[in-house]
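Removed from the display is one protein chain of the complex; every other protein chain stays in position.
For subunit A:
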Amino acid sequence: MTTHPPPMALLAELTHRCPLQCPYCSNPLELLKANAERDTDFWKAVMDEAAALGVLQIHFSGGEPTLRRDLPELVAHASKVGLYTNLITSAVLLDEAKLRILAEAGLDHVQVSIQGADAQSADRIAAYEGAHAKKLEVARLVPQLGMALTLNAVVHRQNLNRLDEIINLAVELGAGRLEVAHVQYHGWALANRAALIPDEAALARADAIVAERREALRGQLVIDYVLPDLHADLPKTCMDGWGSRFINIAPDGRVLPCHAADSIPGMSFERAGERELGAIWDASDAFQRFRGTEWMQEPCRSCDRRDVDFGGCRCQALALVGDATATDPVCHRSPHHARIREAALAEAAAPPPDFRYRRP
């Protein structure tokens, strides 16, 4: 038993390798190489510990998790220990035979990313020719093989004008859930902010489309909508609170409170297998650092929303203000709020620069 309420979900980042090059990639600027990745037995032991701790869902993620040849074995093990299994994939390396093996291993849910509504623009964004067509072909098979399908669309100024068609696509493919997620400007995405950030009018149109279609499709398609940060006045409750629900394990086995946490300098992360997962969750410096409200400074410390949003995102505070213990500058009470919002909206008003890809 843990002292703190146990984690609900484990994000297992099996690899950082990925055939796609989405300009809004949320993975760190410096990716881990294949030789840093952990083996099958490591991940199986992690799953045993996680399930015993009270973790209910595992998200196999990356990078592109289907690059791991042991993925069916890992899914089967997760299923055996009672975890709800979710595969977060670009789908470009999957086909019917591989998907069938995963279904038989007990995979519950497949989350397929799409980069836009049409092949031409989507393939340009992903920098991978033929990606879009392949994704549709694979996504369609997911419900046919008895698994839940989520379509995940990251939206920005270069695909937001076709949001209606993206929603139509989710319905047509038989998805039960669509995630429409505005870009979160972490990792590689921050380098492409000016090419991605929509203006306020485009955002308002998207909000209205989601509200209308959500109502019309009630009972058929669940639409989860992740708002962009920089247009807002109140920060998100990042990770539902640091060390509160989520545990993230990087490809090299380090245990992180969120997948971007290693962008914060001065943090050290323990490795799974070197200490019990429950002890890392409960007592490690990384998980204790921003848990609860004790670490806060003003204006968070005396704010009546401190237990609601926990000061917002630590990585964003660091990236935009240079201090991971500062109020997330998305918050209107941050002294940096007006300046940062203005700079972001000025980028949205100017023509978009070219994308910067990871492998130019």
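One rule holds for everything that comes next: contacts are C-beta pairs under 8 Å (C-beta built on N, C-alpha and C of every residue); 3 or more make two chains touch, one makes a residue touch a chain; residues count from 1.
Here is the rule we use: contacts and distances are computed from a predicted model.
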Chain not present in the shown complex, as UniProt names it (candidates "1,2-phenylacetyl-CoA epoxidase subunit A", "ABC transporter ATP-binding protein", "Branched-chain amino acid transport system permease protein" or "Pyrroloquinoline quinone biosynthesis protein D"): "Pyrroloquinoline quinone biosynthesis protein D"
Omitted-chain contact residue, chosen from A:T150, A:N192, A:S263 or A:S334: A:T150
Contact partner of the left-out chain, one of A:A206, A:L221 or A:M239: A:L221
Which residue of A:L32, A:L53, A:A153 or A:L173 touches the chain not shown here: A:L53
Residues from subunit A at the interface with the omitted partner, ascending: 6, 8, 53-54, 56-57, 82, 84, 86, 108-109, 111, 143, 146-150, 176-177, 179, 218-219, 221-222, 224
